[in-house]
Each structure stands twice: as structure tokens, then as C-alpha cells.
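Of the protein chains in this complex, all but one are displayed in their positions.
A and B label the chains in the order they appear, each numbered from 1.
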Amino acid sequence: MPRAFTLRDAISSGLITGTVMIYLVSVGIADAFAEREVVTGYLTLGRLMLALPPLAVGYMVAGRPLPNSRRVVQALVAGLAAGALFAAAFLAAVALSPGIRTVLNRISRALLDFVGFSDLGLEPATGAIFNLALATGLAVVAGLVRIAPAGVRRAIVGGAAALLVMSMVEPFLRPRLLQLDLPGVAQFVYDSHGLATASAALILAGGAFAAVAWPGMRRTARSRLAAADPGTRTMLRWAALLVAIAFLYTLPSISGSFLTQVLVLVGFYVLLGLGLNIVVGYAGLLDLGYVAFYAVGAYFTALITSPTSALGWGLSFWIALPVVILLSAIVGLFIGAPVLRLRGDYLAIVTLGFGEIARVLLGSDALKPWLGGPGGILSVPFMLGEGTYFLPIIGEVTGPAATYFPLLGFCILAAFIAYRLKYSRTGRAWNAMREDEDVAQATGISTVNYKLLAFAMGAAVGCVGGAIYATHLQGVVPGGFVLLVSITVLAVVVLGGMGSIPGVIVGAFALIGTPELLREFAEYKLLVYGAVLVAVMLLRPEGLIPDASRRGELEDARHEEGELHVEYDEISGDA
Amino acid sequence: MTTTDPLATQHVSDAEAGPLLVARDVTKTFEGLVANRDIDFEIPRHSIVSIIGPNGAGKTTFFNQLSGVYHPTSGSIEFEGIDISTLAPHVVASLGVARTYQNIRLFQNMTVLANVMVGRHVRMRGQWYQAIAGLAGIRDEEKVTKRRAFDLMELVGIPRASATELAKNLPYGDQRRLEIARALASDPKLLLLDEPTAGMNPGETRQMTDFIARLRRELQLTILLIEHDMKVVMGVSERITVLDYGEKIAEGTPAEIRANPRVIEAYLGKQATA
Partner (left out) sequence: MRRPSNLSLVDVILWALRVAIVVGVAVGTFATLSTTRLSGDQWRDLLIFGISQGSVYALIALGYTLVYGVLFMINFAHGDVFMFGGMTAFFVADYLSDNGILNSSPFIAVPLILLVGAISSTVVAILLERIAYRPLRRAPRLVPLITAIGASLFIANSVRGLYGDGVKAYPRIDLFQGTIDFFGIPILKSHATVIVAAVVMMAALYWFVEKTRTGRAMRAVSEDKDTAALMGIDVDRIISVTFAIGGALAGAAGVLYAIVYNQVIWSMGFLPGIKAFTAAVLGGIGNIFGAMLGGVALGILESLAPTLLLAGFGIPSPNQLRDVVAFSVLVLVLIFRPYGIFGRPESK
């Protein structure tokens, strides 16, 4: 039975929103972004951050099953509540400063000026009222957008998204444009660090148009695809894959040095994520100590390849690699074996324990003779030709791009392996084990063996990542192998969708790429990771790109048993 | 690729080959509670046998010992001459024992097709490295298994179009059928059905009863049922064993059991549903 949404609900939603706004200011997110221009002279990212909560609550609250007028009223009330709370807090902060600084040390004069819109010449009292009005207005606008026809809604959201994205990429796009000898374009699009007004308007319009046209185009493409015969479809799939790979191949050349570095970092997490995906996503084993495998790979590689290490063998990376993989698979078995019978959450804590033990041991004096203590192991040679080599089409490769290509290759390999495993007897066994362990056993699946297999595969992939990492940094130090790495990889997998291969890629770009691109974010990275984990679990536990195993079975079935006709649209569920 | 043909043993007569399963003096205790006490039990090959008894009599506990989920505290269980009383469940499954569950335990978030295919796990040989390499043998095995899965779906009566539905989205009757299909996928010798008609109306119950008889006939299976519905029990079983308070109190043909005073007392005395 649908419950009645009273004004009290709107007020409580509003109060929560107000709290979120106060939080954003107190923690420092709002003013960290205050300098970042979105549209120069009009809108900064900081202001946008503070505008988002009232927009969100207005949009959400107006989605309730009520007549349109009531919906707008709900949005209004929610915005009012949020604004009132926020304004009150602002006035309190003004009244209590500077004493309040001893507790909340961010509440500086500058911050209060920012919140109170003193750049518009407003006194605190007026500023408070302005905030109240602004929050209310934003909520109402969002509410109106919500009740608007779908096309209008799409247009507005699309335009806004395009605006945001174009302003975010300014740090790379502008230098690239200049490099490509297009200073005119650069100047048109960007005015100092934000978008110029004219281009902002254009982008808004363009984004709106694209958003409106998108569903139509998609539908046409889908129906054409569905009508085509299996042969053409497979060809198209392969073609798409090849295009993607070709694009990735040329990416460093068009991206410039900084972006390539970011890509390398993302790539590491993609690789680790693919490995953890097998353990968590396929087999359902929550491993919080995954960084241990990463460390094993890195340290063993360093030991074997560095001429100054305790072993001092100085062997080539490519000789060391299979040895290291084997070793880490064995370590994976050793770690996995005792903990197999443990229940999910206990398993997580034990693996956490293992990871932490590894971390302490890595930097300890006790193992210093072998592992180099806090200084680690240095002089690890690069994996290919001293860090510079040649590739077809691209030519000379140096710097971060030198790591990019092998890393890309291994990521593709890992994704391929993960894909093959997923749609095999092994993958089904893992799925069954994850769904219901007892019944899986009764169906003939040796859960012990399959859990060990998952652990070993995850270990192998993680260790390859570590090996590449060691040659990338040309050394290893214990500081790079902390619990946070395990948690970050987990966040990547969770956000992307546990068990989903494209999900890992999206998750890595989202969680690793964004803080690198939005430098201000870096300080709040962990905060965001925590919030993301909680939000995903509460709102969309299947992640951004849910596991598509169903689709896989579907497609194979369509190919084999020609009579089956199921539309793609049914699967994805959108119009 | 050779496959062991479960029908190959047919040339030996059932009497000569001996009972499929022999349980002797099986006792199972849980921290002081004796769930099964000194149970002797035999299942002749290709027979349909039922275990009945009031709630709490220890039927499911016994079942669990036959599939390797529990191990008897004392006593022995031999399947095809092999002592299974200390084997892990997946090993017992590979020997040819398959089961369904009282409260339907399908792999909810897997498709119907995947459920049946995973049921065939023990008869497939594809290893992980073979899957990665994508060898032709593996692809063939997958194709054959998929075909078999469709055949089984047809056998139990699940519409073809449901193949890509998630198991949890199936109607109740189809879910029960799917569980049986999953169990049959491994070409078992012994099929354990735990209350297969629970929650069914008389029409469906009749269908299920006929189906069980068909299974034995067409697939040469040996079937052991736990059931509460007496019509089913009486209608399809060749022999019935009655448990009460963990002990075997009677055994015989349906006619004998119907007339057995101890059985009547066990049921009526506890006002159990019949």
C-alpha cells in the first residue's frame, strides 16, 4: 500500500539535505572547490557542490506519487527546510566565530564570506536569507524539471552534464589544444580556467540536443542489431572490440604525458580489480588483504631482477615473471587453505589480518636483510629496453607510456581470462558456490577446490600487477602496500559491479581517474570512497554495470537454438 | 571423449547386482539429541521407495546422511558397495546421488539454463585452463551440455522460453520442476526427492506422482522420496519405511503400512496431517 507523503516527509528530507550542506562546508569540500571555475565569472565548482543537495532533494521529493502541484509544494518545502537549517547554521557560525575555530578549524573568515556570498556584497544576515532563498529556488527548479515531460528533463540533464564534463576536462583539453596548434579554439572554449560564456551556452545546447536525440538513436541501433543475423552481429562485436583496442593503443599519443600517467594508475587498478573480481565477484570471497598479493608480486620481482637486492640475480623481468606468478599462486593457496571454511565476514577479517601482517613485515627491521626495510629495494630495471622502445605506428615510446603498453596488454589478457572463465563450467561452479554453498556441494562442486582456485587466480593477477608496478617505479617501498590499496580495489569492484568485467574498468576510471583529474578531490578521496561504498550497498548493490552473465547465456543460446527470440531491450530494461 | 553410460550396468539383473544403497545401524546424534537411531535401510535398484513419518521423525536428517551433508555418528552407509559415510557431499554426488530440497534451494540469481547446466557439473570435465584456452573439446562439451539441459527442461515440463529467466522469477511449480531437472542433469543413479509435492494442489500432485513413475521408467532411476502426502506415497511407492522419533518403526508395502497399528498410532497419536 503506498503511503501518503505528507509535508512532514518533505521537511525531514529537507533537514537531512541541510545537514548534508552543513557537512560539505564543515569538512571543507565546498571551499576546496571554490576556486575551480565551471563557467568563468558565473559559477564555481564549490558553489555547484552546495547547489547539488537542494537540487537533489527537490528532484527526489518531486518524484513522489502526488498530483503535480503537490509535488512542487513538496519540493518547495524541502528546499525551504534545507535552506533554513543551512542559513541558521551559517548565522550561528558567524555569531560564534572566531571561537568556533578552535573546534572546527575550517570555519575561517574566508569560508564564511564564501558561504555568505560576500563576493556579491552581502552582509551575513542578508547572506543567510539569500542562501535560504537560493536553496528553496533550486529545489523548486529541480522539482519542476522532475515533473516536466521526459524530453525536457533529458535536455536539461544532458545539457548540465555536458557543461560539467567540458569544464572538468579543461586542465588537459586546453594544453592539448594549444599543443595541436589550435589557440583560437582554446580561447573560444575556455576563458582562463573555466568555460567561456559563449561556449558554455553552446555546450549546454549541444548537450541538451544530444540527450534528447540519444534514446531515438539507441533504439534504431538496437532494432537494426536485433534484425541482423548472428554472423553480422558477431562481426560487429569484434569490430567494436578492435576499434576500442585501437583507440586504447593510440591513447597515450593523443593524451600527453600527464594523462598517460593517470591512465597508467587507472590501469594498475583495472588489473588488480580484475583479479579481485574473480575472488569477490565470481567466487564470493571477500578478500580484504588483496594488497598482499600485489606486494608479493612486486617484492619478488624486485628481488629477482634488481642487481642490488638481497638475491642480486639481476635477471630479466620476463624470466622473473613466470616464477613470480607461480610463487604468488602458491602463496595464494597457503593463505586460502586455512581460511576456506570460514564464513564470509570472518574470511574478510582474516584476510585483512594477513594483509596487515604482510605490511608490517615488509617494512620491519626483522626482514630488512631481505626486503630492505623502509627503504625497500631499488634499482629494479624496467621491463622493456631500459624504458624506451619502439612500437609500430607510434614510434618511440618513453616515460609513463612505456609502462602503459605492457600494462594495457596484461589488462586485456586478464579481461580475456576472466571472460572465458565466467562462461565456463568453472564460472558456473563459482556462481553456484556463491549462491548457496551447501547446495553447490551437493551438486558435486568441491567448494574447497574452487575457492582455492579463485584465490590462486586472484593472487596470480594481483602479483602480475605488482611485478609491473615494481618495474614501473624501478623499485619497491613498503609504503605502497597498505590496507588502503585493498580497500580501494574493493571499492572499484563494488562500484563497478561485482562480477562484471566492464564494471571494473568503469569503477577504476571513476574512483582512480577522477581524483587525479580533479586535483581538489584528492584530499577527500578516502571520504568519497567510504561514501561510495555505503551508497552503492544501500542503493544499488549490483553496481554501475551489473553482472551480465544472463546476457551471455542468452546470446549463446540464441546462436545455438535458433528458435529462441528474446529482445535485447528486455534484458537492459530501458526504453 | 568417453562418457560413462549409466545404463551400461543394465545387462546385470537387478537382483544379482544387489541393492543400490545399504544403510546399517545408522545413528546420528546432535549434542545429545538423537535424530536417527540404529536405522537399517536398503534401497533395491530401480525401485521407488518412500520414507514417511510425523514431523521431526528424523527423515531429512537421514536424507542428509545419504547425500553426504551429515556423517552418521555410527553405522555405515554403502552406495554401490562404497562406504559413503565419511565422504564429502561433492564426492557422494559424483558417485551418482542427486537430491532436491524440501524448501526449494535453487541458485536464485542464475538462469534456468545455468541451473540445469551446473547440475551436470560432475559429468563434465572442462577445467579452468581448458576454458581459458577455449579448446574445441570444451566448446563441444558446452554445446552438448546445453542441448542436454534443454532436453531436461522439456522432460520436466519447463517452457523453452524460460531458459534465460532467473530461477527466482519462476512460478512455484516450475521452480520445483527446475530443481528436479538440475538433479537429473548429473545422470544420477539415485534420486532423493524431499517432499516434492509440498505446496501443490491435487492436480499438480497427481502430475508429479505420474512424473516420478515416468522418471523411474524412462531414465531407469532409483528414487527415494520423503513425503507427507499419503496419496502420493501410496500411489507410487513400492516400499515404504516409517520413522518415528528417529527410529524405524515399520517397513513394507503400501498395503502393509496402511494396516500397521504402530504407524497409525504414530500419526494419529500426534495429530499429524495425513
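In this text, contacts are C-beta pairs under 8 Å (C-beta built on N, C-alpha and C of every residue); 3 or more make two chains touch, one makes a residue touch a chain.
Keep in mind that what you see is a predicted model, and the values were worked out from it rather than measured.
Check A:342, A:391 or A:518 against the missing chain and you find that the one touching it is A:342. Subunit A meets the missing chain through residues 23, 26-29, 102-106, 284, 286, 288, 334, 337-340, 342-346, 348-350, 352-354, 356-357, 360-361, 364-366, 368, 448, 483, 487, 490-491, 494, 524, 526-527, 529-535, 537-538, 541.
Here, only the chains that are shown with their structure count from here on.
Against subunit A, the residues of subunit B that register as touching in their complex are 67-69, 88-91, 93-94, 98-99, 101, 105, 107-111, 113-114, 117-119, 121-122, 124, 126-128, 131-132, 134, 138, 141-143, 146-147, 150, 160-161, 163-164, 166, 182, 186. On subunit A, the positions that touch subunit B within their shared complex are 416-417, 420-421, 424-429, 431-432, 435-436, 438-447, 453, 457, 549-550, 553-554, 556-557, 560-561, 563-564, 566.
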